[in-house]
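Encoded as structure tokens, the structure appears first; notes follow it.
Note that one protein chain is taken out, while the other chains of the complex remain in position.
Per-chain numbering from 1; labels A, B and C assigned in written order.
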Amino acid sequence: MSTPIGIAVIGAGYWGPNLVRNAQATPALRLEYLCDLDVGRARQVLGQYSTVRATDDLDAVLADPAVQAVAIATPAATHVGIAMAALGAGKHVLVEKPLASTCADGAKVVQAAQDAGRVLMLDHTYCYTPAVTHLRALVRRGELGVLQYLDSVRINLGLVQSDVDVIWDLAPHDLSILDSLLPDEVAPVSVSAHGSDPLGCGQVCVAHLTIALSNGAIAHVHVNWLSPTKVRTTIVGGSRRTVVWDDLNPSQRLAVYDRAIETHDPAELGVEARNQTRVSYRIGDMVAPALPEREALRSMMSEFAASITEGRPPLTDGRSGLRVLALLEAASASLRAQGVSVPVEEVEA
Amino acid sequence: MSTPIGIAVIGAGYWGPNLVRNAQATPALRLEYLCDLDVGRARQVLGQYSTVRATDDLDAVLADPAVQAVAIATPAATHVGIAMAALGAGKHVLVEKPLASTCADGAKVVQAAQDAGRVLMLDHTYCYTPAVTHLRALVRRGELGVLQYLDSVRINLGLVQSDVDVIWDLAPHDLSILDSLLPDEVAPVSVSAHGSDPLGCGQVCVAHLTIALSNGAIAHVHVNWLSPTKVRTTIVGGSRRTVVWDDLNPSQRLAVYDRAIETHDPAELGVEARNQTRVSYRIGDMVAPALPEREALRSMMSEFAASITEGRPPLTDGRSGLRVLALLEAASASLRAQGVSVPVEEVEA
Amino acid sequence: MSTPIGIAVIGAGYWGPNLVRNAQATPALRLEYLCDLDVGRARQVLGQYSTVRATDDLDAVLADPAVQAVAIATPAATHVGIAMAALGAGKHVLVEKPLASTCADGAKVVQAAQDAGRVLMLDHTYCYTPAVTHLRALVRRGELGVLQYLDSVRINLGLVQSDVDVIWDLAPHDLSILDSLLPDEVAPVSVSAHGSDPLGCGQVCVAHLTIALSNGAIAHVHVNWLSPTKVRTTIVGGSRRTVVWDDLNPSQRLAVYDRAIETHDPAELGVEARNQTRVSYRIGDMVAPALPEREALRSMMSEFAASITEGRPPLTDGRSGLRVLALLEAASASLRAQGVSVPVEEVEA
Partner (left out) sequence: MSTPIGIAVIGAGYWGPNLVRNAQATPALRLEYLCDLDVGRARQVLGQYSTVRATDDLDAVLADPAVQAVAIATPAATHVGIAMAALGAGKHVLVEKPLASTCADGAKVVQAAQDAGRVLMLDHTYCYTPAVTHLRALVRRGELGVLQYLDSVRINLGLVQSDVDVIWDLAPHDLSILDSLLPDEVAPVSVSAHGSDPLGCGQVCVAHLTIALSNGAIAHVHVNWLSPTKVRTTIVGGSRRTVVWDDLNPSQRLAVYDRAIETHDPAELGVEARNQTRVSYRIGDMVAPALPEREALRSMMSEFAASITEGRPPLTDGRSGLRVLALLEAASASLRAQGVSVPVEEVEA
């Protein structure tokens, strides 16, 4: 194996420790630093048995030639600044969602990465789960037939936050999964968003997004910080098969139903007394595919390393981050306008 | 016991047989006729061992003084005509949902019943389930605290129909439950509806309704004819407790979570480094109340008989039917207008 | 269709009403009587709208030439007497489990049926469920490979009874299913039974049966009247596939796992440091087959009628009842002897 890629993790808060753990477990990477404004917090995350350096000096990290890549897990508002600095220092960049607070800012980062010839990758972790990998292959090979609807529910008692609403906190997961699943010829065209703030905390805590797709289907996302039960279920309905992904059922995450409603041309049918006869039902078996046991974050880290080594864009590149941002911006605009349908800004390929 | 009330069931299609079975099992009722345009179908439903009369002559049924009440389970478009005829003949009327196709028509039936001094009742079956009865008591006694959100999912492979869309077919269940649960001081104010017809069958098969309530909360309803898995789950979120009703889990239909997010006045708190500290979580036990085993339709039939005997409005009277109609009309108007929010017509008490 | 077979149901207690309902719904049968010592109870079961005759005169029923068959759902202790009388009167007999209280008595009934040339059938209802029908086909076609173990759990808050213990009350279901599933070359050879009576009610309420099969596998049955949760799960483990049947999961009653442990000859393998290497795991998909929606009791009634018409033994004939009796007798003998293994008496084919 070639020399590992030196990496620094920036941010020792909620998510940073997961990046630290997985960077250490990825042979193609060598973790050099954990950097946080609170260096004590960084030391605590590393623990007393680690040889990795804790620091609060981002400039020094970016100046260290041993560091070829950074993984940014700081508060959302700081992503753009740190990413731009890192790209400016010639580093490859992995960044937590969302890429930026606006499409315009996000586009600047994408452009900067392109100009610098460096990898820019979004940590859309769910896209690297064995379930989404399998589901994506089914959709894109056409095994579900034509996409008819998508329904994604992500509800739980959540961390009510002062700087983002539940849409910007949770929906990036659903939207990045959607972005990953959709076949090339289908794209989101508009978003309608409804939400409420029953706690009076100044942020929408319960929200519903309805996304019109270019093929006439709709995708719906329900995100909620106030549910005492955790639900993480996505249904992808197709004209031939439908898949239910229940991420909280480890023994049966995916269920592929070989069932469908088939329509018939009324002209071909005779006169009928009752009115339900233009359709028929095909009821086949359900298959729960065996999925590998593999941590998504580990796969994501490997993809980051591989995209650097191979000089190619990663699966969840900056543009996928921009597409998710465009959906979030449209959702926020719709929310402010009482749910009217807002077109989604197109992202150049 | 006093003499039983003579009843005729009109309509021997999908639902009629259930009314026949439950009318026969209700001691306060005596089933005199099953009436259908297709008298052979009526005979088949009764079976070869029954003494109940099958007929296709509705006029004769309405002219028979032994018949004091009718239960109407005919196609939706015929409800108003049959109900008006029955009220005109001095009969008490139980009618399947929806009461009518428009609020205006529905109001005529309500007025006719009032003028005739006869009971008009909607068969909102779900409102008579032990689960809804229990849940309604919890909500109205204030045990959930302030209502924060409602979320109702009713999806299944359904009978795609040519005369109604999925909203008019399935959502009356959710809307009548909502109508039954809401405390007196909270009412629906507007509806936003989104739907799609991916089969191209001329009817919306997948739909999402977002209903703004007068206290700022939102209720959401997802109805879907295309799902290979059946889901019938309603979450009622409150500031003190939240209830999850899973109608397909007979051993644990209701789960009452003694959990909540509590907000604090930031002024009372000190300076903080992180941003999640204005709220705290109360995590208590979950209680699944023991519910009686009782068929909802049996309870509904008993309520019909009791309201006739006692000369009082039933729990699900004509006005509850009108309120559900008003929500359905608003939903259809919103659907035609790409999801804009449409106010709900108020129903006089 | 030919003239329906006249049938009388004997016994209007717990199970009789189900036989009444299904006999009425079976076109090949014509229900003539419901007979019970308590004729008022029989009348109540039939209801006020029925043309079927209620009676307490068994002799008259057996003397009526319109009655060609009887279905016996009386207390267990009376099965033999009524069955013998019915066969003596030339009737075909369907009898609830258990056939008799002893193998010797059961054998007399089987012999009497054979001598009379009449059908003797056991109402082993579960053997007619779509799940067991499917599972039986899988086992007998060899799709599971060699049977390795069976595990059947049937626990619930049950009706503690004074005349039978939990083994004789519940295990006939599991044992008749076992009898139905086993391929011809595998038979039960001995039973070991353990039980307890923690209520001090004079009957074992919790019991475990371990049944040694002729191919070296074991079948285990757990029956329990004291469990507040209902479990009805059977696992059939094979060398190629394993099936889990959860009768309380209507959306996924059968799950066929294409998984197995494969053993290797150690001689073929090299030297190894660790000790788990003689076996490997094959982890394939799980398939939940689409099963028809069909009431088991309806299918059982049709099989009774068909076996009479076609003059052939039914699927669950008298001998299957005897084989179940032999297992129950062995279990009781083992229970009295503190769980020692007791051989199962062989039933002649």
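Just so we're on the same page, a contact is a pair of C-beta atoms (placed from the backbone, for glycine too) under 8 Å apart; a residue touches a chain by one contact, two chains touch by 3 or more.
Computed from a predicted structure; not experimentally measured.
**Q** Taking the full complex into account, find the residue in C:Ala60, C:Ile218 or C:Ala306 that is in contact with the omitted chain.
**A** C:Ile218
**Q** Determine which one of C:Ala25, C:Ala85, C:Ala116 or C:Val160 touches the chain that has been left out.
**A** The missing chain is touched by C:Val160.
**Q** I'm checking contacts with the chain that's been left out. Which of C:Arg53, C:Lys108 or C:His194 qualifies?
**A** Hidden-chain contact among the options goes to C:His194.
**Q** For chain A, which positions touch the chain that isn't shown here?
**A** Counting only chain A, the missing chain is touched by 24-25, 31, 47-52, 229-230, 248, 251.
**Q** Hey, which chain B residues sit against the chain that's not shown?
**A** Against the left-out chain, chain B lists 252, 255, 259, 283-290.
**Q** Which positions on chain C touch the chain that was left off?
**A** Residues of chain C in touch with the missing chain: 13, 38, 75, 146-149, 151, 157, 159-163, 192, 194-201, 206, 208, 210, 216-218, 220, 222, 224-229, 235, 237, 239, 242, 244, 255, 257, 259-261, 263, 273-276, 278-279, 281, 283, 286, 338-341.
Just so we're on the same page, only the chains that are shown with their structure count from here on.
**Q** From the mean C-alpha coordinate of chain A to that of chain C, what's the distance rounded to whole Å?
**A** 52
**Q** Enumerate the residues of chain C that touch no fewer than two other chains.
**A** none
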